[in-house]
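Mind having a look at this structure? Questions to follow.
For this view, one protein chain was removed and the others were kept in their places.
After this line comes chain A, so read on.
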Amino acid sequence: MATLAQSTASHDAHDHDHEHHEEGFISKYIFSYDHKMIGKQFLITGIFWAIIGGLLSVIFRLQLGFPDLELHFLKPLLGGWIDESGKLDPEFYLALVTMHGTIMVFFVLTAGLSGTFSNFLIPLQIGARDMASGFMNMLSYWLFFVAGAIMFVSLFIETGPAAGGWVVYPPLSALEQAIPGSGLGMTLWLISMTFFIASSLLGGINYISTVINLRTKGMSFSRLPLTIWAFFLTAIIGLLSFPVLFAAALLLVFDRSFGTSFYLSDIYIAGEALPNTGGSPVLYQHLFWFLGHPEVYIVLLPALGITSEIIATNSRKPIFGYKAMIISMLGITILSFVVWAHHMFVSGLNPFLGSIFMFLTLIIAIPSAVKVFNYLTTLWRGNLIFTPGMLFSIGLVSFFISGGLTGIFLGNSAIDIQLHDTYFVVAHFHLVMGSASFFGLVAGVYHWFPKMFGRMMDNRLGYIHFWLTFVGVYLVFFPMHYIGIAGFPRRYYSWTGFEFSNMYEDLNMFVSAAAIVTFAAQFIFLFNFFYSMYRGRKANQNPWRSTTLEWTTPVLPGHGNWPGEIPTVYRWPYDYSKPGAKEDFIMQTVPLSATPESNLPHEQELVKLEKEIMAEEQEVLVANEAKS
């Protein structure tokens, strides 16, 4: 009920807005209810986690690429995890890959991506003052922060963080005796994820109710920018799948700490039988992947939505197949819930069931291909403007194709049984999910930076960042396909133990070198980001000459977004290069009646309806004037 009290309070705050504008530091920057500030908080926290996650990957790439290297220089950072002879502790290697996965999937590409752009863009693009509940929104960020703090602490405890892989399969994760990471580290992992789930759910509930309830006049679902469609569907996926992860984690907690046997059965450790009997580890896999697979789309869909927006804007063309884009996103949303067992082809799954899941999995290729086709046809013969955001969006499309193709291989159970848990899988999902979503995130930052901070990021640094990252990502992940086809399993500490993988040592060295360069290139972005925040060129109101509502706000919108009334929407968001129009874009706020020169025949008919609406509005406006 605090939320209810809050909403009235914030209403009052609006009323007083024009009297005193000074907000306290704490309410403005820390416990802010303003969706724009919360979005920025998510972004900065996400960047922090991306650096940590990337750093962890560089450490284990050092081990993989240069197994003979003495890592004494990492001693100040890793302490006891580097032994006397300068070798990385094998147990800690497992912790590194686990933490890299957890951080990147949940903290960077879920919270950092969805949290940033859903919060920042939903109210701005649908024409709302703020989220449905500012309080819940604030809570969502701070729960995420707590989750992050706990996970961060777990990196430094004596037994190390969780080490059973980001999927934390039991019995490995359930038994403290199994590996050091399954002790306190795993407990902290579970606590942290509980906070994270609560944060995601609060955020998701807010996104959905905002999109459904708070759209401005004229903003029908068929006029929503594709970004909003993507965020909306992402939130629905999260709302339906995160509770299942919670259920899975809850049973795991009971197995770990209370001695139940949901996932444990007939286990001998050091010759001694455990009392647990009757559990099923496969049960955990079912529950986990029921979240785990939709999670892939939670990560990817927002990036795809951002890309649609940026590609249309910078091709100066309407997005090709607006409805097809929506339908394919809906298709992906629904299909994401019925394909989870393709992660489990080797779990002893009934082969018949496997073929059903294979069939359903391959169907996802259709909506994905529709989306790729539409991106390419939007680009086709457009007046392309290569802003850094545009380059990263095109990069996303590239990764989505090259990583998606290997998905068709892996979706086939017959091939997957050979390739399962090899570096082929690693290459596949790092391209299609990891890099593609990361590029969507970065593209979004370049594109909406002027709206966030009122300044432009430097283009030249953006180009350097793009080319180093784009080429770097391919240099890192393309060779991994070969290593995977050769059969090398992921999560292995060392390559040198087996004859067949010895020959890949130089290739691994190459991958590691590329990874380090790519990671280093991200600091160009960081410099650009923080430098431009204070010293960048001042942005004008609509730097990309875009059509959507956020560019009708002042350069730096205050709390409430529009100083006057919320603008009304009269057209879809993709009126670029409309034949006959004076300029190559028409904002969503421009009535059809104002553009008779470019209206299509059916739009001409809508003009009459529009005039009625405007007359109505005029009345309201007059009434308001009279009141004040």
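Rule of thumb we're sticking to: a contact is a pair of C-beta atoms (placed from the backbone, for glycine too) under 8 Å apart; a residue touches a chain by one contact, two chains touch by 3 or more; residues count from 1.
FYI, contacts and distances are computed from a predicted model.
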Protein name (UniProt record) of the chain left out of view, among "ABC transporter ATP-binding protein", "Cytochrome c oxidase subunit III", "Hydantoinase B/oxoprolinase family protein" or "Riboflavin transport system permease protein RibX": "Cytochrome c oxidase subunit III"
Residue in contact with the excluded chain [from A:F246, A:F373 or A:Y492]: A:F246
Which of A:G115, A:G279, A:G382 or A:G411 contacts the chain that the document leaves out: A:G279
Hidden partner chain, touching residue among A:K36, A:R61, A:K87 or A:R129: A:R129
Which residue of A:P90, A:P351, A:G497 or A:P563 touches the chain not shown here: A:P563
Those residues of chain A which, in the complete complex, touch the missing chain: 1, 3-4, 7, 11, 14-15, 17-18, 21, 128-129, 132-133, 136, 201, 204-206, 208-210, 212-217, 239-244, 246-248, 250-251, 254, 258-262, 277-280, 283, 286-287, 290, 560, 563-566, 620-621, 623-624, 627-628
